[in-house]
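Shown below is the structure under consideration.
The complex appears here without one of its protein chains, the remainder shown in place.
Then we have chain A:
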Amino acid sequence: MKRLKFSDLLITIMIGVVFGITMKFWDDLYTVVKPMLPIARQLLYGMWFMVGPFAFLLIRKPGVALLASIAAASLSAFIGGGFTVLIYGFVQGLAAELLFASFRYKKFGIVVAGLAGVASCFAGFFLDLFYGYANLESWALFVKYGLRVVSAFLFTGVFAYLIVRALEATGVTNLIRPVSKEEYSLLDN
């Protein structure tokens, strides 16, 4: 159906890179300001799931969520995040991509984007199980990942959606989105 053109591809990867840089910038700032606030840290964790759903809401084509997530992760890996970021980015992006695919890439709303974030969160949890981050007492486990799910929905659903809306207002989305049938039919009159 809607195949990716070269410009879509380049834009997707560029979005990933911009996200990678912004996240790094913020993470540094945050580490300096609040080193020991675990709860706030979990509440902001959803930021790391944002890139894939955001790219999909913007470009609305299959494959974009996964690709943007990999791009952001590769960039973070290069500027000091290390190889682990790469595997997390891949798995989280894949989860978001599969969620969009399960809606046949036809839904672009807050709920679907939020669910994609939650899917990424679960995928990340799966990796944490192997890494060893999830070997916590049950209350700590519940608090940590509970907050993370809430944050995932908030960032990927609400925030990403609103930012895409703001970008639509700037007009740049006209460069990328496929022209719909209704818009063609407008020309007929």
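Here is the rule we go by: a residue touches a chain if its C-beta (ideal position, glycine included) is under 8 Å from a C-beta of that chain, and two chains touch if they have at least 3 such contacts; residues count from 1.
We adopt the following convention: contacts and distances are computed from a predicted model.
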item	value
Which of "Spore germination protein", "Energy-coupling factor transport system permease protein", "Xanthine dehydrogenase YagS FAD-binding subunit" or "Serine/threonine protein phosphatase" matches, in UniProt, the chain that is not displayed	"Energy-coupling factor transport system permease protein"
Full-complex contact with the absent chain, from A:L98, A:L127 or A:V149	A:L127
Residue in contact with the excluded chain [from A:A71, A:A116 or A:A152]	A:A71
Absent chain, residues of chain A that touch it	5-7, 9-18, 21-22, 25, 38, 43-44, 71, 74-75, 77-78, 80-84, 86-87, 127, 130-133, 135-140, 154, 158-159, 162-163, 166-167, 170, 172, 175-176
